[in-house]
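One chain of protein is taken out of this complex; the other chains stay put.
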Amino acid sequence: MLDARVPEGPLPEKWTRCQFEMKLVNPANRRKFTVIVVGTGLAGSSASASLAELGYNVKTFCLNDTPRRAHSIAAQGGINAAKNYRNDGDSVYRLFYDTIKGGDYRSREANVYRLAEISVKIIDHCVAQGVPFAREYGGLLDNRSFGGAQVSRTFYARGQTGQQLLLGAYGALMKEVKAGRVTLFPRREMMDLIVAGGRAVGIIARNLVTGALETHMADAVVLASGGYGNVFFLSTNGRSCNVSAAWRCYQRGAFFANPCFTQIHPTCIPVHGDLQSKLTLMSESLRNDGRIWVSCKPGDTRRPNDIPEEERYYYLEERYPSFGNLVPRDVASRNAKMVCDAGLGVRGGNAVYLDFRDAIAREGVAVIRERYGNLFDMYERITGSDPYKEPMTIFPAIHYTMGGLWVDYHLMSTIPGLFVLGEANFSDHGANRLGASALMQGLADGYFIIPYTMGHYLASAGPAKVAADAPEAREAADAAENRIRKLMSIRGKRTVNELHRRLGLLLWDKCGMARNEQGLREALEEIPAIREEFWKNVNIPGEPGTFNQVLERAMRVADFMEFAELMVRDALERRESCGGHFREEFQTEDGEALRDDEHFAHVAAWEYNGPDAAPRRHVEPLVFEAVKPSQRSYK
Amino acid sequence: MAVGTISLTLKVWRQAGPDQPGRFETYRAENIPTDVSFLEMLDIVNDGLEREGKEPIAFDHDCREGICGSCGAVVNGRPHGPRRATTLCQLHMREFRDGETLVIEPFRAKAFPVVKDLVVDRSAFDRIIQAGGYVSVRTGQAPDANAIPVPKHRAERAMDAAQCIGCGACVAACPNASASLFTAAKIVQFAMLPQGHPERVRRVVAMVEAMDREGFGSCSKHYECEAACPKEIKVENITLMNREYLRAMVRED
Partner (left out) sequence: MNDSFSWKTVLASTILRELTAAISGLVLVLFIFGHLAGNFLLFLGPDAFNGYAERLQSLGPLLWLARLVILTAAVLHVSATISLKLRNRASRDTAYAVTRRNADRPLGTPTMIYTGIIIACFVILHISDFTLADKTGPRSIIGGQSLGLYGVVLNGFANPLRAVAYIVAVWAVGLHFSHLFSSLWVTLGVLSDRATRAMNRLALAVGVLVALGFTAIPVFALIKMRLLGG
């Protein structure tokens, strides 16, 4: 029953053919259509701007005080594009191939191919917007190799690529606000999706300043609300990242795909104590020059510089001679966990060294400073230790979520008229995302896909013509209001953070870097208990009709409490290891992820069945015509 | 890493809403580990308040890694606190001494009305950008990315300016509450790049007009903005903005 609407024809022709076959909306009629966009990250901002440029009437929502602060701003490393400017053998096909393989053969070929195809246009567009990418002395764009790619296809703007791309998209959005085609709703939280006549026709939003609930109607809704990494409490995500918007859509009938596919980033600053509020990523580009090692002696308390060379275990270089420190994220992370579990971590704890001594000796301090200066400064600010003199300590942390709402080739969910872009959809990254590919995907979705597929939808479905006082809209508004009232009336003893942390720790233990059946079953038992405690005993001071940050957090955590169960359930059902999903029962002899293509070469898409029934698992089989799945090997 | 703890007295500005009067409240922050960030210190204080059923101190924050520009407050007369080139979320408590008293106020400017406690409304910045902080290119129009070479040093200078995170510390620090540094940074980014040139006259005039309309003060060269800026945006940008402005007056292109 899941129809991905993948066009016919050979891979390289699918998108062109699809573009041609899609219906168009007459330019004069476009302003009669209203499109709601939730989120102003790369996906949401680019979608809002591009749709408005076409002439649609766009209403754009975000949580922050300004669209420019969406979490995409934090991306550091870069954005991929198959430009082959380096003449090193890159091509659309290679980017496609790498992404499929990197995703451990759990993504849809047609989508990934389109992504690789579009990647080149993204760079063109961003440069035209004035994004100050790094350049070479000849004045042309610089590239670097990133996250284990063997070609240099990553474009970057110092360590602030996400920021610069987002500011480009934000500028485009501001241009359209000025032109009157986009109306901006900052500090608004989407509380529910309004579905009427079988299609998405609006949202309920809460004004975070006044607490007022607002009903906004439209002809289609675009959800670009980002990823759900914060379900783990500690992650590299911004504090406002949440699953709530997607979760509401799920409860209204959108399928949730592969929720257990979460990515752990190998190079984050280790947790320093239980008062910590978030984890900080150190760009993966550091692995280009830094060497990762631990002491051979368990629980070694010597300072790193006092540990002699022969007592250092460069475990990635030894185990993966051809990729060395540049193995994909999931492999690097798992190996860090393995050495730490064996007691070899820094002082026996959860951290490994990332050492620039040799790079500094080889290239000189100046070169290293030019490449990584801002990252080194950041590290020093946070830890108080100087990476020019002493190795950094790093440890994996939750970073990205490949899972998300299921979408077809048109990026439409199972609810007609609800489109999902960026990290919020289950995306093109399969079971593991390659570095520098999320920015690419968000912008591909927003700039170059949704403008076409939205037109096709609106031309086919026509205007929604549902009024803001329709029963469906009122029901959604009442549901939101009731949820708030219920939360506010608990007035218990536990803080929101405390309960969120409890949930996060549980998930990190049982559904984090490595999972097993027993742990997952335990988690399935424990989550409802924490959730019950939450609904019985959480305390939210203040009033709902005001600027109330605790209430905001509480609502998001409440949704995480429900979502967590789905994530664990998905992890339990997927009896194989693939990419970021590592089931200890399914590994090769040397501890690599062991896929089961016969039974699990599919997308798992979950359907909500009401609060009291288990969700139903649907399957979208993945067919590999171009690339034959093989055991990933980075040896 | 051995970690010490410190205890502080906080005098924090509390204000229930834009039209409500505000006042300072005093709180104790006891046994704060020196390796937590300033915002985590506020989290700890807030945790205590929440447990007592009191409303926690409202403050804006999101990325907590110095890039989104959400956070910011004035600590003992310094926007983003005492450490150079550091946002409040990246400021760590090892910068403070045991027993210190910290006066924590919101960024103050007429154009940044207080929303609640330390949270202010900086939407004026969005309106400045709306006036022209972009290149008017439509999706689909762009030539090949390498069609127009940009000398490396100009790209670097554009990037220096483009690093602005829109936090508003420059306004908070300026005795005139001027938004010149913020506005200039965006103007200079595009003035450095060929992509920005077709619109440079209209851009500078429109953005400066927007900045004035929002009620920010003028630049009388106190250099306080630069001292407070977490991204080390330099006053040089204001020089270049003024140059762009003069250029606009003599050359209409």
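Order of writing sets the labels: A and B. Residues in every chain begin at 1.
The rule we apply is simple: a contact is a pair of C-beta atoms (placed from the backbone, for glycine too) under 8 Å apart; a residue touches a chain by one contact, two chains touch by 3 or more.
This one's a predicted model, so the numbers in the text were calculated from it and none came from an experiment.
Only one of B:H61, B:K186 or B:R203 touches the chain withheld from this view, namely B:R203. Here one chain is not drawn; of B:A145, B:A161 or B:A177, the residue touching it is B:A177.
With the whole complex as reference, residues 11, 13, 22, 24, 74, 76-78, 103, 105, 108-111, 131-132, 136, 173, 175-178, 199, 201-203, 205-206, 208-209, 211-212, 215-224, 226-228, 234-236, 238-246, 248-249, 252 of chain B touch the missing chain.
Note that in this section only the chains that are shown with their structure count from here on.
Chain A and chain B have Cα centroids lying 27 Å from one another. By the touch criterion stated above, chain A contacts chain B in their complex at residues 46, 49-50, 53, 64-69, 71, 73-74, 83, 85, 121, 123-130, 132-141, 157-158, 160, 163-164, 167-168, 170-172, 174-175, 177-178, 184, 186, 209, 238-240, 272-273, 275-278, 280-281, 377-378, 381-385, 447-448, 451, 491, 493, 495-498, 539, 541-542, 546-547, 549-550.
Within the complex formed with chain A, the residues of chain B that make contact are 1, 3, 16-17, 33, 35-37, 39-40, 43-44, 47, 49-51, 53-56, 58, 60-70, 83, 85-86, 90-92, 94, 115-116, 119, 121-123, 125-126, 129-131, 133-146, 148-152, 155-156, 158-159, 162-163, 165-166, 189-190, 192-193, 195-196.
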